[in-house]
Structure formats: structure tokens, C-alpha cells
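Apart from one protein chain that is not included, each protein chain of the complex appears where it belongs.
Should a chain be cited, it is by its letter among A and B, assigned in written order, with residues numbered from 1 in that chain.
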Amino acid sequence: MSHPMVVLQEIVKRFGHNTVVQNLSLDIHRGEFLTFLGPSGCGKTTTLRMIAGFEQPTSGRILLDGESVQDRPAYERNVNTVFQSYALFPHLTAYENVAFGLRVKRVPAAEIDRRVKQALRLVQLEDFAKRKPEQLSGGQKQRIAIARALVNNPKVLLLDEPLGALDQKLRKQMQVELKHLQKQLGITFIFVTHDQEEALTMSDRIAVMHHGVLEQVGTPDEIYNRPATAFVAEFIGETNLLRGKAIERTADALLVECEGFRLTAPLQADIREQEPVVVAVRPERISLSLSPADTPERICLPARLSERIYTGAFTRTVVTLADGKTLVSHEKTDELLPVGQGDSLYVQWNPAHAVVLKP
Amino acid sequence: MKSSVTTSPVRTETPAALKPKRSRDYGRLWTIGPVVVWMGVLFLLPLLLVLAVSFFSRSTFGGIEPPLTANNYIRFFDPLYYKILWVSCVLAFTTTILCLFLGYPFAYVVARAPVHLRNLLLLLIIVPFWTNSLIRTYAWIVLLRTEGVINTVLKALGLIAEPLPMLYNEFAVLTGLVYTMLPFMVLPLYASIEKLDKAYLEAAADLGATSWQTFWRVTVPLTAPGIMAGSLLVFIPSLGLFFIPDLMGGSKAVLIGNLIKNQFLTARDWPFGSAASIILMALTLLFIGGYLAVTKDKEGKGLT
Partner (left out) sequence: MRLSFAGRLGAVYAALIYLFLYLPIAILILYSFNKSKLNAVWTGFTVDWYLKLFHNSDVLEAMNTTLIVAAVSTLASTMIGTLAAVGMYRYHFRGKTALDAMLYLPIVIPEIVMGISMLAFFAQLKIPLGYLTLIAAHITFSVPFVVVVVKARLAGFDKSIEEAAMDLGATPWQTFVKVTLPVIAPGVIASALLAFTLSVDDVIISFFVAGPTSPTLPLKIFSMVKFGVSPEINALSTLMLMVTLLIVVIAERIRLRKS
């Protein structure tokens, strides 16, 4: 009977002629922290708003805890939202903001008081109950917004870029707190962000969206190390993309030829022989050396050093291949290869760390 | 009212697919419905009625009757009538110019006054703006009439032997109009001058402009929206304020507002009065259209 908490079935959303979400299907599990990640305009917020009930899907179904809810208005769905702008009611105190949902549901006064105080304690703002939103700092508003949503015991908590307005330091702190809160309460969190680092840090699973299409769903590790599409590879972290062609398909592997090298990669069902492909390699997987690799399995290409940019723990090193194509490598700053600009060197990587994708 | 707007929670037997659409349509109906019905029936319909009446003929007893005719409009080109329109326009225009010249330096000084004084100074402009224009007109009659305050004072001081005839002429009408309309000019001017970033003036000075050049080349162009809005807010009502010519101009000043009023109440020629109203409104819309085109103020924000 353990059905998923939220099921999105073939969701399509159009605004006029503009298709914002294209045929999205996704199961979100009980107690999961799932993040919709993508650039602005990719349809992630619209998807969240459809789950909340602020938008109706043009077609498709939304199941919440097994019940079909796509035609129910927001106020009849047991989900709550933490808004990007917090959306605290300016005319009500922090306490009354948190109590709002319980009051409109006509919960008995004594219970309201108990639950509101508990929620305020949860976000450590018991002493700020009497303040109006304008008297609270950004981080405090944020916590009140979370308390206001959680006090209703929602089945799912929706968070629409809730940390976007906070400064860097507070943001990191809130990321940890939110994750901690989610584990403690065991509530399903659906989080929307365009910040890939935030998504990687907090999520159990990430759903990457682009132009209304769900590009990939997976754990942060899968998304980072085994991107399913060129877009995912490029959007999450930095990556090197090399153009090539699939030349041979065997039972479980694919032989790919790029300019200057060949590699074998696990078979991708939808890539056929003679089709163009891209090979994605993360900069930290690329190492630099003065002499060619000693093991033939490693890919090794001659190059020249073009540029080095110091970024702290690692240095971003740009090298140029014989054909003029540039690659980026992340070198440990205290183990830099002793070469200067324009010097010859070799770049090499383990083909197992490369991912073959459709362009 | 509450029960008709609130929708009960969805139960399984309710056709759920209809629910959200219905509740949203209720919202639309209850918010937009009343204003559309009210303004449609009591503003638009009467206006269309006047348009229709303007094409009828006057019946013997002051009503309207067929045949349909354009005579009411043709009649307006009789010198007797179009001169009234012309004189009204000239008077409204003069009022506008006088208000602008009196009001601009005034608005400028107020907008540049120290911040702690500005709210009070602004309040002192808003009070006359909200004050009944009839009472403000009456105040001038108290001053200007033959036994009025000015003549009494001048006589007491021995400056004049006979009272000056200051009321019941065009000068009096113009005084009344300028006095009544001045706040309508000053407020939009104040708004646009106050918004003006001082950095522009400093930049102009930095580039070597004298304060006179800065005024004409920077301040005036940047406050042009206020000038336009103020001018329109003075010009249009000046055309229709019939009681100022009535009370201060005696029988000498018949303006378009008085003409319309008389056709409806005294002469009981409704078709002709309607035609005059339509012409006045067309003229007004022409000016507003021009204003909107020049200032690109799409929502008419400067005027409201």
C-alpha cells in the first residue's frame, strides 16, 4: 500500500501557445527531499504551482497520497508552500501568521495556541511571536514562513526558491537547517531552485528540467557523475564536451571515436552506430602530465597550457588541443604541474569517468 | 453573501472537474459584475442616449421627435454658436496658460523646500484642491463686488471715490477660473518636479550649463509630463464650469457650458444641447488623445 506521495502523470501546461511543461511524469516518494532544478523559465516553478493548486494542468493527472487532485483548488489540498517572497501577511503578527491556516480551518483555540507555539519553537522564534513581518529580518521571515506552512501538518511541503533572497552565509545555514528539519519531521519536501549547489547539497533526488522537459531524475551522485543529457552535464557543475561519433555497438558497450582518440562506454540504448555523440568529462577527472600515460587504457592527448586561474583549493587550468579545442582541468593548487604558458603537456583521463551522451 | 461565494469542500460525489472553474468565475462575477452593470447602465447608456438625442428634432413642447437629422450639428456652425465654442476655448486656454505660469515657479519652490516643511506645504495645496469650487468662487464675489471688501477698503483709504466695477466682466470670470483651477495645475507639476533627480541638474551644471540653460534644457523637458497633465486637468474642466461665468460674468459671458445648460433647462432644446455636449466631448477626447499620444502615458496615470 506504500504508493508514492505525489504522482505526476503526463502533465502538460500551456499558457496560450506557450508550452511551459511538456508531458512530465514523475513519482515522488514518501518522506523524500526532491528538488526541481533548472534555469529560470524551465517550468520548475509552474510544476510546483500545479502541485500546490495555483495552476491547473492543461492535461494530465496529479495524485496526492493516492487521490486525484488536479481539479481541486489550492485551499482544498493538504500541501503547503513556502514562497520565494515569504508572502507573510503584513497586517498580522508572526504568531497570527502561523495561526492563519488553523484559524480558517476552525481548529479549537487551545489547540491552535499549542500548535503555533510548538511550530515557533521548532524554528526557534518563540520570542518573536508578537512582531509584525516588517520588524523581522530576512532569515526570521523565512523561518516564520516555514513554521506557518508546517503547523498545518501538510502531507507535502513545497518550497519555491525559499533561500533566494538570503545572503550567502545565511543561505548555507538555512540549507543545513531545512535538511535537518526535513529528516526530523519525515515530511515530503519538494524544493525548487536554480542553484545547482543547493540542489546537490540538500536533495535525496534531483529532477532536472529544461524548456519544460524533465531531462533527468536521480540522486545527486547520479546527476553529477552520470548525466543523462548534454544539458544536464553542462548545467550541473563544469564539464568538458567533446564531439564524436558512435562507430560500433556491441551487446553492452559502445565504441566512440572522437578526434584523436577512441573510447568504449557503457551502452546507451538510444544511441545507434554512425550517430553523432558528445563525450562529457568533468574537469577534476582530467589530469595533466609532462609525459604520456603509462597505461594504454587511459585516454591521453597532447596539448599546450593556455591559461591558469587561481580559485583557492584548486586551480582552473585551460589547455588547448592540437585542433584548437580547449579543455578545462582542475589541478590541486599545491600540486601544480611545473609548466608555463604555451608549454607542451599531456592531458589524460580514465575513460570510465567519461560519459557518452546524445548531443 | 458569504454562502454564495464560499464553495463547500469537495466531496466525492461532486463532479470535481467543474469546481475550480466555477469558484473562479464567482470571483470574477462578484468583483467585475457590479461595476460593469452600474457604469454600463448609468454612464455609458446615458452617454449613448445623448448621442442619439443629438440626431433627433425638437418637438413643440420641448421633447424630442423624429425625423432624424444632422441639423443640430449644422446649426452649431452658425457664427452665434461656434463663436461661443471659440470664446470658451480661448478663455480655457488663457486660464491654462495663466495657471501654468503662476503654478510652475510655485510648484518648483514647494518641491524644493526643506523636507520637514514639504508635507505641510503640500497639504496647504491639497486643501483648496479638495474644497468646493463654488464656495471658492463665492469668496471672490465677496471680494470683488461693488460693496465688496476690496472696494470698501480702497474707499476707506481714500484711494477711490466711486467703487471700481470689478465683477461681472471677463476679468472676473478669468480670476475665478484661475483661482479655482490653480491647485489642479500645481499638484501634477509638484509631483513631476519632486520626482526630478537632482543629479540631472548637477550633471548639467557640471557640463557647463548656466542655471537658466539647465532650467530650459533639463528641468522643463523632464517635467513635461506634469506640464501636460496639469494643462489638461485645467483646460477640460474650464470648458464646463458653467457656474463661474454665471455668477461672476453676469449676462456678458456665455460659454459652452452655459450654452449646454441653457439648452437643457431654459430653451428646452434637448437635441441641440445634446449636439453641443457631443461636440464638447469630442473636443475633450481629442485633447486627451493628443495628451496620451505625446506623453505615451498609456493608463492615463498622470491624470488621476
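Following the convention adopted for this analysis, contacts are C-beta pairs under 8 Å (C-beta built on N, C-alpha and C of every residue); 3 or more make two chains touch, one makes a residue touch a chain.
Quick caveat: nothing in here was measured; it's all calculated off a predicted structure.
Contact with the undisplayed chain is limited, among B:Ile97, B:Ala139 or B:Ala205, to B:Ala139. Here one chain is not drawn; of A:Thr35, A:Gln56, A:Asn80 or A:Gln216, the residue touching it is A:Asn80. Checked against the full complex, the candidates B:Phe55, B:Phe76 or B:Tyr108 give a single residue touching the omitted chain, namely B:Tyr108. Annotation: of B:Ser59, B:Thr131 or B:Thr210, B:Thr131 touches the absent chain (contact as defined above).
Mapped onto subunit B, the interface with the missing chain covers residues 2, 5-7, 23-24, 26-28, 30-32, 34-36, 38-40, 42-47, 49-50, 53, 102, 105-106, 108-110, 112-114, 119, 121, 123-128, 130-136, 138-143, 145, 147-149, 151-153, 179, 182-183, 232, 236-237, 239-243, 247, 257, 260-261, 264, 270, 273-274, 277, 280-281, 284-285, 288, 299-300, 303-304. Although one chain is not displayed, subunit A still touches it through residues 52-54, 73-76, 79-81, 83-85, 87-91, 100-101, 104-105, 148-149, 152.
Everything that follows uses one rule, which is that only the chains that are shown with their structure count from here on.
Look at where the CA atoms of subunit A average out and do the same for subunit B: the two points lie 57 Å apart.
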